[in-house]
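Of the protein chains in this complex, all but one are displayed in their positions.
== chain A ==
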Amino acid sequence: MDSDDDFMSPVSSEDDILPDDSDNDDMSGAEDFDFDDEPDPDLGMSKDFERKKKVAYDISFKVFQPTDIQRQQDELVNEVNMILDISKEEAAILLRHFRWNKERLIEDYMDRPHQVLEAAGLAQTAARLPRLETIPGFVCDICCEDEEGLQSFAIKCGHRYCVDCYRQYLFQKIREEGEAARIQCPSDGCNLIIDARSLDLLVTADLADRYHELLTRTYVEDKDCLKWCPAPDCQNAIECGVKKKDLDKVVPTVSCLCGHRFCFGCILNDHQPAPCELVKKWLKKCADDSETANWISANTKECPKCNSTIEKNGGCNHMTCRKCKHEFCWMCMGLWSEHGTSWYSCNRFEEKSGTDARDAQAKSRVSLERYLHYYNRYANHEQSARLDKNIYIKTEQKMVQLQKESGMSWIEVQYLNAASQALQTCRQTLMWTYAFAFYLARNNLTEIFEDNQKDLEMAVEALSGMFEKPVSELSNVKVEMLDKTSYCNKRRVILLEDTAQNLAEGLWTFNVELTGAAAPSGPSARR
């Protein structure tokens, strides 16, 4: 997979990414997510389908910035602090212990406060402000030091250790182990949690900062409806109501404010229309067959007519041999002239008739050919997206030139940008349509899918072809390019819409067993 994160474009298709518009500014007033609750089972999907009549593959989500995340936590802490009449530190520890489920915390606490405090590591003893103390005759049980005037510290349980040991312990936990919310008393077998105020008293400012950063992260990591944006250096989190069990019905692509588009289900880059589980299977297959993959992703091939070496340096698959002028398709090596006609079938794998695949060897050969057919196209679109982008980067430099020469304004040359974005997004989609199609059983729906795929692919190749024109000619094709760009985006929407609809209704027949165990478990990987 390409991990280049601007692989997906922020402005790719304004009409299909709709971060909640109106109430985006303030989470507290959001009415479609009761943040304190575990969201209803199917909140993310059905409710929104009715309400906004969004396209079928569009899911509702929100982007939270670090300040939003902090504020939400503070609000919950304040609320619990008031309702249960306990300190804010304790409220925070209890909330974290209950994985930020406020309702359950309050209910349980009302029922049996002692057990709750015990379980969360908040034993009940006289509350007083934490402070360092010097006690005559004190021996630190960790370092065995006993010198006069040794400063020591203990949390409520009274297990007392010297300040140096305490500091080193906290350093080890925070810096080395990335722990924050569940750092316990250093005593063997004591599960009392060290609260934020005690911590602030003991450690240096930068370690305390790191601690609070980690605490904030547990808030996101503990909630199933929140995930970190995986883009490097992005601090935002995304909220989405799609559950793990929904992942065979929907492909929850979300889009962060930083521009990164990723799947909320598995955190990988956007892989619509293929559902997470197929993506996982596909990537595993590709990794297992990486030798074939290397062979295929080569940048050069031989001209099918004169055998001279041809290098692909743009994204377009319409190749013209420099030597013999033969025009062919990079993917299937067939005549290009056949690709513009109605019997274009470059995207479709023609199963050979059953007669010549009787023995095991022939069968395995057919299955390899079939895989290569899809892998070839999958890898090709991935590569083409990269090459298209390279061309765009070069073009961008020339855009400045074009502005000067043609007298066009900066705004006027933006059509190139829009075209480039459309190419990236559409190729990303096309790439995954091949992984998806690999697992599709042959039937009517699959035929319709392949028709949609073909339409999108042809549109994309046409746009990609325009893009390779010399800069001097680019201004002449402006209108045409604008049209093609919006046509590509439209074809993409149609394909995704159609696929998502069938997925939601469970209409697809796959040639593999789906178990519904697609999403990775455990905390979301980050940095």
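Note that in this section a residue touches a chain if its C-beta (ideal position, glycine included) is under 8 Å from a C-beta of that chain, and two chains touch if they have at least 3 such contacts; residues count from 1.
Criterion: contacts and distances are computed from a predicted model.
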Protein name as given in UniProt for the chain not displayed, "General vesicular transport factor p115", "tRNA (guanine-N(7)-)-methyltransferase", "SWR1-complex protein 4" or "E2 ubiquitin-conjugating enzyme": "E2 ubiquitin-conjugating enzyme"
Touching the absent chain when the full complex is considered, from A:Ile142, A:Ala208 or A:Met466: A:Ile142
Contacting the left-out chain in the complete assembly, out of A:Gln70, A:Ser87, A:Gln168 or A:Gln235: A:Gln168
Residue touching the undisplayed chain, where the options are A:Ser187, A:Gln235, A:Ser406 or A:Asn502: A:Ser187
Of A:Glu103, A:Glu133, A:Glu177 or A:Asp483, the residue in touch with the unshown chain: A:Glu177
Where the unshown chain meets chain A, residue by residue: 141-145, 159, 161, 164-165, 168-169, 171-172, 176-177, 179, 182, 184-190
